[in-house]
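A single protein chain has been omitted; all remaining protein chains appear in their positions.
Let's turn to subunit A:
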Amino acid sequence: MLYVVIIYLWAAILLYLLLGGADFGAGIIELFTSPKNRKRTRKVMYKAIGPVWEANHMWLIITIVILFVGFPEIYSTMSVYLHIPLVIMLMGIIARGTAFTFRHYDAVVDDMQVLYNRIFVYSSFVTPLFLGIIAGTAVSGKIDPHASTFLPAYIYSWLHWFSISVGLFTVAICGFLAAIYLIGEAENEPDRLRFIRKAKQMNVAAVLSGGLVFITAYLEKIPLIEWIFGNAAGLSAIIAATLSLVLLWYLLARGKTRVLRLLAGFQVTMILFATTVRHFPNIVMLKNNAYLSLLEHSGHEKAINMLGMALLLGSIFILPALFYLIYSFQKKDPEKLRPSAKG
């Protein structure tokens, strides 16, 4: 059952990155869109993420619950040493979630909308940035459980170039996912072309910031290259992701939306796979080569078993419903499909 729980943990992180990421990305795209196009972009985005954004958000809660029930030591260590970036990320989540809903449901449309928008776009940038910083810190080996003063214990653990570049990489990936997703949601040609251009820009940004991750890893003596390229599984995942990039650019020129989405999802999955497979079962690297392992630092057996059961049971309810939700709102002009419906 422990492996079932670990698979769910990985899947929840992946789905949060993919679905929540596309969601964050919508705000990032808005941030990097010229003011004259913003209104149009926003309109497409609303329609696209409105019905699903609350659900996307749930993957984070699932991740947290799996951590504190199944791996309490990992959860509490991260809570203590990453307190500050976690709080900043939480602020981002609060600001973003509420601003999105407020601008959507405010009965009056006036200057308040400008405020909601501003909060939404900036927090859409800050949240994945800190999510990336937290992920980068987890594997950086810079958390020092023996540090006794404030700065080394609570600041230097996460504030370094490597984690920041992972943060920027995460932001770029979110933007990229959103742009790819929105290509298929655009209702007219100019919108579509704009999202294709955005997807290209975000893809370049992701490649560049990905390179930055390697450079900072080298400078901070984090053996990232060895991690990723030192084993067959990681290496093949990265090669597959790189090759699919060529296909992606080819298809971008042709605008095949469904294949594009699958490809973008595939690339992000491969990146997460490559970066996690080498570490498994370790998840958090501490200073002096100590680590927290999913196998050795898991919670009590009975708790893990019950958690596994709860997750399996939950999936039976959630996955079909979620799939139907996403599917239902993909259809074009559904009103026309059911002319007789009253409501």
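Throughout what follows, a contact is a pair of C-beta atoms (placed from the backbone, for glycine too) under 8 Å apart; a residue touches a chain by one contact, two chains touch by 3 or more; residues count from 1.
Here is the rule we go by: contacts and distances are computed from a predicted model.
Per its UniProt record, the hidden chain corresponds to "Cytochrome ubiquinol oxidase subunit I" from the list "Cytochrome ubiquinol oxidase subunit I", "3-oxoacyl-ACP reductase", "Type-4 uracil-DNA glycosylase" or "Chemotaxis phosphatase CheX-like domain-containing protein". Checked against the full complex, the one of A:Ile7, A:Ile61, A:Ile239 or A:Leu295 touching the unshown chain is A:Ile61.
Checked against the hidden chain, the listed residues A:Ile13, A:Met285 or A:Leu307 yield one contact partner: A:Leu307. In the full complex, the hidden chain is touched by subunit A at residues 46, 50-52, 54-55, 57-58, 60-62, 64-66, 68-70, 72-73, 75-80, 83, 86-87, 90-91, 93-94, 97-98, 100-102, 104-108, 150, 153-154, 299-300, 302-304, 306-307, 310-311, 313-314, 317-318, 321-322, 325, 328-329, 334-335, 338, 341-343.
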